[in-house]
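As you look at this complex, bear in mind that one protein chain is not there, while each of the others sits in place.
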Amino acid sequence: MNKKIFVFLSILIVSAMALAGCRNHTGEGLPVNETEAAGEGREQEKKILRVSEAFVLETLNPHLDYQGWYTSIYGLTEALFAMDDQSSVKPVLAESAEAEGNEWTVKIKENACFSNGNPVTSGMVVRNLKNAGEINPRFSNLLDYNYKIIDDKTFRITTVEVYPTLLNDLASPELAIVDLDNSGDMAKELVATGPFVISKFEPGGTVEVARNDKYWGGEVKLDGAVFYYMPEADTSLMAMQNGELDSYTSVTSDAAEIYGQAPDTYKLVTVPATRLQFYILNENRLGAPVRKAINLAVDSEAIETYLNGTVTSTSGPFSPTAAYGKAAKAAVDPEGAKELLEADGYILNVDGYYEKDGQVLSLNIAYYAARSLDTLAALMQEQLGKIGIKVTLTCEEDPDGTYIATGDFDLALYCMIADKASDPYYFISCTLAEGAPYNCGGFSNGKAQAWIDELKVETDREKRAELANRIVQLAIDEDAFGYVALFNKTTVMRKGVTNVSENCPFDFYFLTADTDMD
Amino acid sequence: MCRIKGNCKDKGRIKENCKEKSRMRENRGDEKTNKSLVRKRIIFFLFLVLLLFIISLLAPYLVPNDPYGTNASYMKAAPSPEFPFGTDKLGRCIFSRVLMGARLSIFFSLLLVMVTMVAGTFLGVVAGYYGGIFDNIIMRLVDMLLAFPQLVLAIAVAGVLGGGMTNMLLALGLTGWTLYARLARGQVMSLKQEEFIAAARLSGNSSLRIMAVHILPNIAGEMIVNAAIQVGTTLVGFAGLSFLGLGVQVPEAEWGSMINEAKGYMQQAPWAVLAPGAALFITVAVFNLLGDALSDYMGR
Amino acid sequence: MNDIVLSIKNLTAGYGGKAVVSQASFGLDRGEIIVVVGESGSGKSTLLKAILPLEDYGVAMSGGEIIFKNKPLSGMTAAEKNRLNGRQIGMVFQDPKASFNPVRTFRKQFIEALKSHGRYERELFEEQVLELFRKLKLLDGERILDSCPYEMSGGMNQRIAIALAILLEPVLLLADEPTSALDVTAQEQVMEELLRIREYYHTSMIIVTHNIGVAARLADKVGVMHRGKIVEFGAAGEVLEHPRNSYTKRLLDAVPQAGNMAEKREIKAACYLLELKQVGKSYLKRRNSFSALSQVDLLLKPGEILGIVGESGSGKSTLLKQVAGLKKPSEGRIVLHGKDITQKRTNMDFRRMQMIFQNAYDSFNPKLKIRHSIAETLKNLGGMKDRKEVDARIDSLMERVGLEPYLADRYPAELSGGQCQRAAIARAISVNPEVLLCDEITSALDVSVQADIVKLIVELANESGMAIIFVSHDIVLVSNICGSIMVMREGRCIEAGEAKEVITNPKEDYTKRLLASARAE
Partner (left out) sequence: MKKYVVKRLVQLIPMILGITFLTFLLLYISPGDPAQKRLSAQGVAVTKEVLAQTREEMGLDRPFIKQYGDWLFHLLQADLGLSYKDGTPVNQKLARGMKNTFVLAAGAFLLAVAVSLPLGIYTAVRKNRFSDYCIRFICFLGNALPNFLLAIVLMYFLCIRINAFPVIAKGSLQGLFLPTVALAFPLASRLVRQVRVAVLKQLETDYVSGARARGVKKGYILFRNVLHNALPSIVTLLGLSVGTLLGGSVVIESIFMWPGLGKLAMDSITARDYPVIQGFVILMAVTYVVVNLLTDLGCRLLDPRIKE
């Protein structure tokens, strides 16, 4: 009798498994579209590059929020100008741009045209700039300027006051130039000037692009590319090892180590990028000697080794290759730091911490658990502990709403993009200017403010760089800020994959016409 | 006890004979030894639970090296005599961190289960005994909390109070008590029909005293069984929340966050994931086994 | 010769080695009915279960043999035994609801049983069953087949169970207390049905019961069992009229006889102790109100013993709960000592009126010792605070109800049914109440134990002069002890008055029917 039950039960299990399995397969409601099976992609004659990306688009409209970054990564859109590997502005759709005072005359390249063949006219460019100004609050200043169409390929922009970094703004990927008449509501289709055109777009899912045969900038080597949405970095690592990916950026330190062990299959390229890890010292709470001691104790080289390969230690906020990145900071000197503290009246107590009139010198580091700031906090806690400063850590789920806004910290960690558009003014105005959102450590220096005002209107590039260096050096010498490290842009490429803008420090470039795979 | 519902005649007569029948079945051969066998199992697992608890209490003293001490030279080192479970990405000794993690996980799980059991049982008994509006309010509250996705609660609380153990205790606690409330209410509703409750009312006991002396001891057994099983679920709950980055902050050692950290470099240092994973698995297993034995002892 | 269906020779059987039945032997001819009588724990149902062993009964035969149609049972293989169940030997259970799956229609369960024995022919089935129902006087068989067991009353379920057993035409029918779970009218129908079956199908039967009345009505031969041994066996008339064994004699005397009537005690007091005026209780059941009790009046003088009789569902227990204050009446008033206690009762009122419940085990908190439960009543109502005084009072109470004081330190589960009820009485009288409410206190006990409890209650009443309201479904028992009687039917009091008067010439025909079926017992 029992045998009969057992046989019956096993049939039930097998049939149910099959049912569950096939039901998934045939179900129309499959979330992710059907593409060729994993692994054999490369054997077919078509060259399709498979990439993973940690961000996902809901619509293709480049002007909305940061979506321009991703349409640029997908190789769909281009702006008038762009940033080259040495983070200086180079013309793309534009031919040239001259400025007298606050009047800029911009000429568009003769052969620049959209993927549907229509030429890029100055009228269309101005409409794009206005459209971006309307829907993207960060570029609302474009609406204050007035535009004059001179002829089909030239137009003039008059800014309210002298605005030397206009070209840097025009180089931001959010100001991509799109054929507004034929792209509909840009929810599913997009007609732009990039080397690739959209072939399949799943909102919030996988994106597929194909070669733009009518590309104005010459021959496009790849046939197409697929961008998978992979928020979890470890999953990308496993997919790459499993042969399902060809290249991706922001490689974690652990993954970098594994790829490093197989140089013949994977090519790793690490370039210091623009994302800066830095801390703000609270001048209202900490005396100058203590702040200097802290800056002497924090050892960014050691931190770089711990974060093995994902960051490069730095003395200033900008990459050393840039003209405006020449600031310098004192070398690490724990002993010197201790002497400073002792000179300031602190005595070492029994359990190894400095004390002054009964009060242990204890610091509170406020941080948020992203971009390895948590590891940085733990490492700084240990390094400061070595020079007798007791450190407590507070993790906030949202820094801007808490310690940045209230200033309730001794040491505040933050990580942000310092060099947005290869010009120093943006970062300095956000962190060092009077009343700047991130100047919450009480830094105020008349001389620095004067230089900042001068930088605002200075048009000459060398003068701007020299001014920026002077301001940053002042902040370092006053021990108001501590610049720790610049995140690297680490790109992994399977053997034979070339030109995925791996040397460019900016995150918003990836696919180009020259990208190739064998 | 057999409960005969429906409209059969002379309920008393049946109950008497059913009791006799169940008593007869009681003293059947295998039933007797089975009971003592189960008792042995319970004592064995109680011993194991006690052992784990003692280890977790003495963790700071048993720890071979400093759980928070990072040293660059031993990053992702394989298990060795000096580091019994090897080291993690920052060179910290995993064995000591697992021990410290035990202190955090076991102690707070037990604490949470105690608190939710007491609160849940109390509210359940009140709802069950008084019925009417009490019952409605409490049960609607239970429904609302159960429908409320625990995830939203946990993360929202993380936002309001910041990460750490308090957040996890609150997140799991706010919905944890509902299980006991529903269970206690059900038990009390059926117990209320028993004649000894009527007898207690007739001998002048106040409702409070009836609840405390007569109702509570009779449902305590069931509550404890569920509490034992709930400890395991809470442990996994804690680990799950810190796995999502909502739980304990970085330097603290908690099994869930250790697994979360180590899953990145699982290929070079699998022990960094497996050690906390195994510790979590064993602890949850022991509590589940205890719960299982207790529920057998209570007769299903 | 070969019409001996079953012969048992010095059978010993029990559970896990402990022999419950020892050296039992008797023979059963075709068409003969043997009734085995005995109290609970005498091993009578174990005997039955030894004949038809099912693995979940766990009954093991440790000696003697059972020969069924001259083939020893013990020698049979499991397969042979399986074919025996239901086909050759039918079984009827005490709890009518137990023999059927409550939520499947009778038709499906009948077909299932027939199919298992390969005797199901689709066309013949309908006709075959309806014919059997007509024979056994089960009216509108069609409706029965299509309804579910939970919709039918206990009595109907039992009769259908017997019909199904007979449908398989077994040679032998075993019945374990078939009537004890039913009320009087249903018992009558079941007994008639069994007699009809013996007449049509000559099935021989072994019926086990603790009720002497059933033996008198059905048995050809009667066996009396006491602690696992058959102490007496013989023709029904001979064993019941002039029993030889002393235990049988004591058993027969314990059965309440209709004859002896308690003479009414002369009651001195002028005013009434307890008055109930037009008391009613209605429940809201799915919007239509269903009245369990309507316009009941009751007058109780100090020291009077009032009996309330009625079948279950007649509202007698509900009435008692109203009097005790466990439930509030929907209409009417309850007056105790001239004070209206309908809505509000003080501890003083509770002290005056105490109640004893039907199931002794349930009236004690299983987690507390008997001593604690009684001490609780003494502390709350008796106002006794001092520990030693309370313990002394409890010991004297235990002796008063005929229990050794050390039993007070036991848990309820460790006492027998009778002992537990005595402890409950001790608790009730601990605060010298003026009224003692007894809710079917004997119906869960064995006959012999029943008699002792009743004797104790009457003694206590006479001694302390307290009044008693005695609720029961057994009109004969009530007539033996009560001065006045109230008969209840569907929530109404249809007849009340002197015990003698109500018993000798009842006015309502419902009371007549009650008396008739009781006398038959």
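So that you can tell them apart, the chains are marked A, B and C in the order they are listed, and the count of residues begins at 1 in each.
Keep in mind that, in the parts below, contacts are C-beta pairs under 8 Å (C-beta built on N, C-alpha and C of every residue); 3 or more make two chains touch, one makes a residue touch a chain.
All values reported here derive from a predicted model rather than from experimental measurement.
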Interface partners of the hidden chain - shown chains only, full complex considered: A, B, C
Candidates C:K18, C:R104 or C:K249 - the one touching the absent chain: C:R104
Residue among A:K153, A:K329, A:R371 or A:R464 that touches the chain left out of view: A:R371
Which of C:L130, C:C148 or C:V458 contacts the chain that the document leaves out: C:C148
Hidden-chain contact residue, picked from the options B:L123, B:V157, B:A269 or B:L294: B:V157
Full-complex contact with the absent chain, from C:K9, C:R87, C:R196 or C:R513: C:R87
Absent-chain interface as seen on chain A, which is shown: 1-2, 4-6, 8-10, 12-13, 15-17, 19-25, 27, 29-35, 37-39, 56, 58-59, 64-67, 69, 137-138, 140, 203-206, 228-232, 235, 238-239, 241-242, 244, 275, 371, 396-398, 400-402, 415-417, 420, 427, 429-431, 437-438, 507
Contact set of chain B toward the excluded chain (per top definition): 2, 5-6, 140, 143-144, 146-153, 155-157, 159-160, 232, 236, 239-240, 243-244, 259, 263, 266-267, 270, 273, 277, 280-281, 284-285, 288-289, 292, 300
Positions on chain C contacted by the hidden chain, ascending: 52, 54, 56-57, 82-87, 90-91, 93, 95, 97-104, 108-109, 112-113, 115-117, 148, 150, 161, 164-165, 168, 285-286
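Here is the rule we use: only the chains that are shown with their structure count from here on.
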Gap in Å, rounded to a whole number, between the CA centres of chain C and chain A: 86
For chain A, residues that touch 2 or more chains besides their own: none
Touching residues on chain B, where the partner in the complex is chain C: 4, 6-20, 24-25, 27-30, 32, 194-196, 198-205, 213-214, 217-218
In the complex with chain B, residue positions of chain C that touch it: 15-18, 40-41, 58, 94-97, 102, 150, 153-155, 157, 177, 180-183, 186, 311-313, 321, 324-326, 347, 350-351, 354-355, 357-359, 361-368, 373, 376-377, 380-381, 417, 424, 427, 440, 443-445, 473
Chain B partner contacts - residues on chain A that touch it in the complex: 233-234, 237, 252-255, 257-258, 302, 305-306, 308, 369, 374-375, 377-379, 381-382, 393-398
